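A single protein chain has been removed from this complex, and every other one stays in its place.
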Amino acid sequence: MRSKPRLFRRLLVANRGEIAVRVIRACRDLGIETVAVFSDADRCAMHVHFADVAVRIGPAPATESYLVIDRIMDAARQTGAEAIHPGYGFLAENAEFAARCEKAGLVFVGPPPAAIAKMGDKVTAREVMKNAGVPVVPGSEGVLQEEKEVLAVAQALGYPVVLKASAGGGGKGMRLVADPGEIKSALRAVRSEAKTAFGDDRIYLEKFVVGPRHVEFQILADRHGHTIHLFERECSVQRRHQKVIEESPSPALDAKMRAEMGAVAVKAAASVGYVGAGTIEFLVGADRSFYFLEMNTRIQVEHPLTELVTGVDLVKAQIEIAAGFPLALRQDQITQVGHAIECRVYAEDPVSFFPSPGKIEELQVPGGTGIRNDSGVYQGAEVPVHYDPMISKFLAWGRNRDEALARMARGLAEYRVRGVATNLPFHRWVLSHPRFRSGQYDTNFVSEEYHGLEGATADGGGELAQVAAIAAALAAWGRRKQGSETARGQRQADASRWRDQARREAVRE
Amino acid sequence: MRSKPRLFRRLLVANRGEIAVRVIRACRDLGIETVAVFSDADRCAMHVHFADVAVRIGPAPATESYLVIDRIMDAARQTGAEAIHPGYGFLAENAEFAARCEKAGLVFVGPPPAAIAKMGDKVTAREVMKNAGVPVVPGSEGVLQEEKEVLAVAQALGYPVVLKASAGGGGKGMRLVADPGEIKSALRAVRSEAKTAFGDDRIYLEKFVVGPRHVEFQILADRHGHTIHLFERECSVQRRHQKVIEESPSPALDAKMRAEMGAVAVKAAASVGYVGAGTIEFLVGADRSFYFLEMNTRIQVEHPLTELVTGVDLVKAQIEIAAGFPLALRQDQITQVGHAIECRVYAEDPVSFFPSPGKIEELQVPGGTGIRNDSGVYQGAEVPVHYDPMISKFLAWGRNRDEALARMARGLAEYRVRGVATNLPFHRWVLSHPRFRSGQYDTNFVSEEYHGLEGATADGGGELAQVAAIAAALAAWGRRKQGSETARGQRQADASRWRDQARREAVRE
Amino acid sequence: MGTKAVSYVTLIGGRRSVVELQQKGPSLFSVWVDGVERRVDSVEIAPGSFSLLVDDRPFVAEVCGDAEGYTVDVGGTRVIVQLTDASARSTDEVAAATAAGPTAIRAMMPGRVVALLANPGESVKKGAGILVVEAMKMENEVTAPAAGKIVEIRVEPGQTVETGQVLAVIE
Partner (left out) sequence: MGTKAVSYVTLIGGRRSVVELQQKGPSLFSVWVDGVERRVDSVEIAPGSFSLLVDDRPFVAEVCGDAEGYTVDVGGTRVIVQLTDASARSTDEVAAATAAGPTAIRAMMPGRVVALLANPGESVKKGAGILVVEAMKMENEVTAPAAGKIVEIRVEPGQTVETGQVLAVIE
């Protein structure tokens, strides 16, 4: 591995949708051939069309295709891939998968299996970070067993507290507990959820940080001992712990705090021997205190924000690092220029947030100054019911936050999708909300402020309602006109048949 | 005008296609309402759909709509517009139009009429620039009259020389003359062309610069005496004097030359009391000498290149300047970051370059890292036969030229248009050509190197030809299958009719 | 090219309007919304997709649905329009239909019925709650668009409903 590094000839992308397309694009730029894998639901997906080689790996359910390590390994062997990029989700943070790749002589584009395992276990991660001098949210020392023990620790921390699964992450396997009376049911719920989802029901306790913001730092580390950070992303616009809009820089940080947190992020990554692209997530309290929350050992959905403000292609960097190249840039060469915002556009109802799978009948993607769109679908493509219904990550960059906000609002107004419902109206709502516009929001923003969109046209008196009424009337008019022409034809046919019949009957008499 | 500046409430865009959309987007970002004007051919064009108000200004031919000053003035009056943005082409460099706007109390987003008039007359422009100490291409002192006079000046300059119309520009009204024998016919041709196109047959002579590159500097000047430049654009990939691919920075300049030319450009603009966005075009000889060529007193097609490398929104700046605001940035705040390339995607045959108007049946626009697309059409839209058949300006940015080249090549490979022919294959050819890739090209590049695309699949033996054969066979097979089902139905119907006939005939016997 | 006016009654979010159309040119219409004239230029650029200029203001409206329940996407907003052809009837009949005809109350979004607040046969005031539909975590009260009598309730608590599905009928 210490010989002169060279890029891979062929790389397999063990993912689908926009992130598979993203990785394929980076490979194209590097001159690396790509292998796409696909389930039956994705035979005609965009990532299949964009790859150099495409291999079927099973039926539609992810548990029978994208999550089956053996099938991915077979596809890699069969196509002569030298490396595997896992994207995010599916097998991206699966230490066993990373180890299996290594064993098969394939380069896993990501950190060593040990780093994945350490950071995947939240209790271990807290322990490692505390030992490295990284601030963590006050909480239990390690895993808790008995209800009595939980009650005692909660009492000591002070309510409210958060009960979390050690194997959890990404908002899954956690419950807010407001008083001792809720401990019993929370314990049962988290344990059973964790057992089902992760096969591991160990739990721990953390103090609840009031009015928290979610701020994360992007890091890059090579195999030669260099670790740098590429500044932060603000991810506090969340719905049920799922990020929906992110931005960079964070409106919550000043230069001093940014430098401090960046240094901590580098220290955190270095402390686990991290290699590749990773993210250190922090909770930032209303009092501007910050705590290590977790580390994501993969490329993040929202990574393009960092690409827009730093100019660094993170997926290219991941691949170059995996191939053994040293980092191309030093810390002092990384600068944050301008401001970027990302909206995750999903095929889902903007009020109920129910997924809205189906065929994309029409897709008109905005363009122009400062716009970036990372899509995994095309007009005519299907959004399958089996996976995350993302249509695209839609981004705007500006010289400052105001310019980025204006461009994003403009882009959202231009974005048109037909055939499936989308959360675009939700994004437009956020972009027009004073709390978001001011930058003074925390992770409670959506739950506190969003009550559906009924205000917009409920009374039918607004201009858009009038235009809708006119459009419906024109459509009905058009059909009636067409209908009456068809009906006239029909009537004539009926009439002539009737005449024939009449004639025949006349003959009989 | 010297009172506290405020932005316009409503602005009319006296143009169509992508530049109209571009201006509307800038207005959106600034919170200014927009008025689109449209000819009958553009009733359902993108710029109409994007505007706040849309007014019909006449039949399809530009001479009866977009070029009719009275119609534009009427539309502005009728809709209460406070300002008019002319885009490029049509009335953008028409001093009379600018004067008429002023007279009607409308703000013309562009320079004062006098600056337009001075720079529109090439002989005057040369004179002004020479007096300001700006280097011009060696040539005649002012306008030439007699053939004898032309011959004498040409002799003094040394052949080859270029005979140009004083009212010309943009590649029109000029002839290369290699020896004295060609003077007579060149004189007749240029005079008659100029008379027809510009109603002005004055001519002058310039020495022909061998192996020239076309490099232009973007400038911005406000109403308060500040003029800055925003670096250069290289526009030497031309077909018959029409730019097709541009990039920034120019591979031909070093830092010293760039600083020198930038200073000259600022001096040139200031010398005519310029206000707004403008472009100083230079010819750069193989010996790295540079000469003032002409000044374009409008926003340039290729302005997004400058936006990508400087981060400055030029159309926003134009509008702010027109509203009386001082420049937001000083010269020392303008930096050139990374590298950008632009391909002009046209609905035209990639070999004959004949326009290919029609309906865009399918449009799949590339996305991802470093891609910008400025389009004037949507899927389902018509490319009318009456105007420039541009589909979009497609741009890629990278940290350096190699990254930008890779991203552009990738984007061109993804770009799909159905329904009209496009010059995308031509762009792909340029991007793969060693002379373009090396950066060592001049304005003769296309005429010397491009001989159509016949190499690609002519012998039918390549993989793409095989795949095409397979696809055609599958299509024929599908039709045959469908056909045979229809035919079977038909045969049954025929058979039963035949039986009826047979029966009837049997009865007769 | 003037033709006979055609008239419709539309219902949007509980508000009724009378929309009258008269064709004035190949793509030009005079449209009266509750008696106020609007000049409309309409081109169907794709099936169900209308490029409109309403008093010179451009809109692209995507219309889908059947003759009685249209979903119109316009200006980034989804509007559900119930529409009745009123041109065959006299003005008085239209007024009567508008005032007293039975009206279907439809689901504005997919969700689950969590409670019924009124019973069939009951007389309700305008704005009175009829039932509650939950969409994920939010409960939305469906209210009477006008005073009247509940003729029918077509759903039960616990039932999931689709956008546009008839929940109840009021007269």
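To keep things simple, chains are lettered A, B and C as they appear, and every chain counts its residues starting from 1.
As a convention for this text, contacts are C-beta pairs under 8 Å (C-beta built on N, C-alpha and C of every residue); 3 or more make two chains touch, one makes a residue touch a chain.
As the structure is a computational prediction, the values presented were derived from the model and not from experiment.
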{"item": "Chain not shown, its touching partners among those shown", "value": "A, B"}
{"item": "Sole residue of B:Pro135, B:Pro160, B:Pro357 or B:Pro425 that reaches the chain not shown, by the stated touch rule", "value": "B:Pro425"}
{"item": "Touching residue (missing chain; options B:Val210, B:Ala263 or B:Val467)", "value": "B:Val467"}
{"item": "In chain A, positions touching the absent partner", "value": "36, 43-44, 48-55, 79, 380-381"}
{"item": "Interface with the undisplayed chain - residues on chain B", "value": "240, 349, 351-354, 362, 412-413, 416, 418, 421, 424-425, 428, 451-454, 456-461, 464-480"}
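Throughout what follows, only the chains that are shown with their structure count from here on.
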{"item": "Interchain centroid distance [CA atoms averaged], chain A/chain C, Å", "value": "36"}
{"item": "For chain A, residues that touch 2 or more chains besides their own", "value": "362, 413"}
{"item": "Residues of chain C whose C-beta touches two or more other chains", "value": "46, 49, 60"}
